[in-house]
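Take this structure, written in structure tokens, and hold onto it; I'll ask about it next.
A single protein chain has been omitted; all remaining protein chains appear in their positions.
Per-chain numbering from 1; labels A and B assigned in written order.
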Amino acid sequence: MAAVETSAPPGPTTPAQPGRRKLTGYWLLLPGALWLGVFFVIPFYSLLATSLYDPKGSVLGGYDVTFHLANFVDAIRDNADVLVRSLWYAGLATLFCLLLGYVLAYAIAFKAGRWRNLLLVLVIAPFFTSFLVRTLSWKLILADDGFVVNTLQTLHLMGDNDRLLATPVAVIAGLTYNFLPFMVLPLYASLEKIDHRLIEAAGDLYASPVRAWFKVTWPLSLPGVVAGTLLTFIPAAGDYINASLLGSPNQRMVGNVIQNLFSATGDYAAAGALSVILLTIIIGLVLIYVRTAGTEDLV
Amino acid sequence: MPGDSRIGRRTILKGAAGAVFGLGSVAVLPVFGQGGKKQDPAQCRADDESARDKRLVISNWPEYLDEDDGKNLSTLHLFEKKTGIKVSYTDDVNDNIEFFGKVKNQLGSCQSSKRDMFMLTDWMAARMIQVGWIQELDKTKVPNLHANLIDSLAHVGWDPNREYSAPWQSGLTGIAYNKKKVKEVRTFEELLTRPDLRGRISLLTEMRDTMGLIMLIDGTDPSRFTQAQWDKALERLRKARHDGQVRAFTGNEYIQDLAAGNVVACEAWSGDVANAGNDDLVFVPPEEGMMIWADNMLIPNLATHTANAERWIDYYYDPEVAAKLADYNQYICPVKGAQQAMEKIDPDNVDNELIFPTEKTLSVTHSFMALSEDQIRSYEGDFADVTGG
Partner (left out) sequence: MSQAANGQRADGSRSLRLSKLTKEFAAFTAVKSLDLEVPAGSFFALLGPSGCGKTTTLRMVAGLETPTSGSIHLGDLDVTYEKPYRRPVNTVFQNYALFPHLDIYENVAFGLRRRGGKEVDRQVREMLDLVELTTQARKKPPQLSGGQQQRVALARALINRPDVLLLDEPLGALDLKLRRSMQLEIKRIQTEVGLTFVHVTHDQEEAMTMADTIAVMNAGVIEQMGSPDELYENPRTTFVANFLGQSNLIAGTIVGRDGDVVKVDMEGTVVSIPAERAHADAGKGWVGIRPEKVLIAPAGEPINAPGNHMTGGVVTDVSFVGVSTQYLVRMPWGQELMVFEQNTGHRAMLAPGTHVDVSWRPEFAFLLDASQDVNAGIEEA
């Protein structure tokens, strides 16, 4: 409402004009509202309804919305370990993405010179093949008989019976690999905007390069850090491809459980409840995070 | 200040709007319920365009159909040559439940699945027939089926007179291992517990195969078991999973992990190992016993080439064609007379127990109990809790 009030011109004007302006504003909102309605509000309600299905429903017999709130209790009780594991894996992957991505984005923004565009294209290049195919190829690379494991075993960095595939290492590495571009691009965008003279100015004002990074570059790149970590953490927490292809059943993430409940068991109620719980946890974490990072304007 | 009362009014208005919105939301949620998926195959059928449109669209499991071999045409190409029907054949069935997920929305609401035929395992075939998604076969158009189907498969409980289904191949579930990497695995119990196999075995996502074999460890009969026996078997599985013994629960793709060396031993289907063409891979019947099953040709509702599909069934029930097929995929052949026909095609396979099992072999095979809808949900749920979560 406030937006409409301020968009009306101040002071006395002809009475017809503000009304027409207001209407124009609403018409302009329409495509966005429709988009949100079709692709967010309706699916969200559908998911919410699913989480309240009668747990006795079945694919063949149908499902009724009986507001069975115990679905949530059951979902948390049955999947607490998986939820914790998902957040832990996604958090670690986000941290690794940040460490790798910051160095990469920094190098591209400040040191790459004429290679900059080429490097950016290379960062995006993995998107030209499908997520699934890329993850499958990691399965080949990390295979027990593959050259990575063989090399590490030859160097005695791994025992003969150790493996990479079907371990948390492989799953977290897969998540890190797959979501790295989502970290690099916002980081690059915010680093690239930093006026190089600010860093010179910090050096001129007695800040060593390390201090200058902490006092100037890092705080100015924070919007990119926040955007990048959110873009990495949120999809990573709900991902199931990496855990299912690179992990064993002991590395299952919440995405795998939801997928399994939906497509194998047909237990829509539990699947819906678990999805809503995941959504709530992520929104909660994001709010806390963004508040702490001091970039409320992103929310 | 005059603002105070305004703020008070605003708060109340906001609260009221929130309450209305919340109640409205709750009221609208039941709209998102889902109806049942039962259909009546008599109502939900399409006109047969077979005569006019000489095509046939089939979905089957991978590695399940012979291929052209030098100058010998595959059975599929011979069928096309003989009938003039163009077959679109896709191997997109990897797992019964996964495939069920692919077609349930269409078939459950009387829409076309865009297929004229697919092959599914007994229990899934039973379930689909039960909810009316499958068209009845015209008996007069499949004479070979009724003449040549082997006796053991002719009268199953869920389709006593084979009015809706025709077995494509039958098979056994047992163990496969890589003899170069690991010493012989003789029992299913070894598979689940042997320390040298830790993290290097895979099991199948087919609940009936996996749980059946585990029940056999305890001597439980998978066709007649109690809840306590089920629970005991489930506990064995849970322990194996938590100990990290199991690397993956898979569909048909297990054979790739086995060939790649990521998995050294696994639960396997009899024909796959022979088909893999790798001499290091061995199929073993576990000492506890094996599971037996069949995949069935089914014609779904709204299929538009019913008569062509029936010609296909009748064609594959010709003993010579059946022998050629079995020679390729090494599964149990459901067609009488194929063993004699095999003598001409590949004498080595005439006495292959995996294709033509003797009575003695069949005596150690088991099938899984028929389950009610409630039992399906309960057992599938239990199983998924262990394999998926």
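Going forward, contacts are C-beta pairs under 8 Å (C-beta built on N, C-alpha and C of every residue); 3 or more make two chains touch, one makes a residue touch a chain.
Predicted model only: the values in this text are computed from it and were never measured.
*Asks:* Touched by the hidden chain, which of the shown chains?
*Replies:* A
*Asks:* Give the residue, chosen from A:A202, A:I234 or A:V257, that touches the chain omitted from the document.
*Replies:* Counting the whole complex, the residue in contact with the absent chain is A:A202.
*Asks:* Kindly state which of the options A:K56, A:K111 or A:R211 is in contact with the chain not pictured.
*Replies:* Reading the full complex, the residue touching the unseen chain is A:R211.
*Asks:* Name, in rising order, the residues on chain A that touch the hidden chain in the full complex.
*Replies:* Contact residues on chain A toward the absent chain are 195, 197-198, 200-209, 211-212, 215-216, 219-220.
Just so we're on the same page, only the chains that are shown with their structure count from here on.
*Asks:* How far is the middle of chain A from the middle of chain B, if each middle is the mean of its Cα atoms, in Å?
*Replies:* Chain centres of chain A and chain B, defined by C-alpha means, are spaced 35 Å apart.
*Asks:* Using the touch definition from the top, list the residues of chain B that touch chain A in their complex.
*Replies:* Going through chain B, the ones touching chain A are 25-26, 28-38, 97-98, 100-101, 104, 108, 127, 131, 199-200, 205, 241-242, 244, 246-249, 260-262, 373, 376-377, 380-381, 384-385, 387-389.
*Asks:* Quick one: in the complex, what on chain A touches chain B?
*Replies:* Interface residues on chain A, with respect to chain B: 45-46, 48-50, 52-53, 57-65, 67, 78-79, 82, 139-140, 143-145, 163, 165-166, 248-250, 252, 256-257, 260-261, 263-268.
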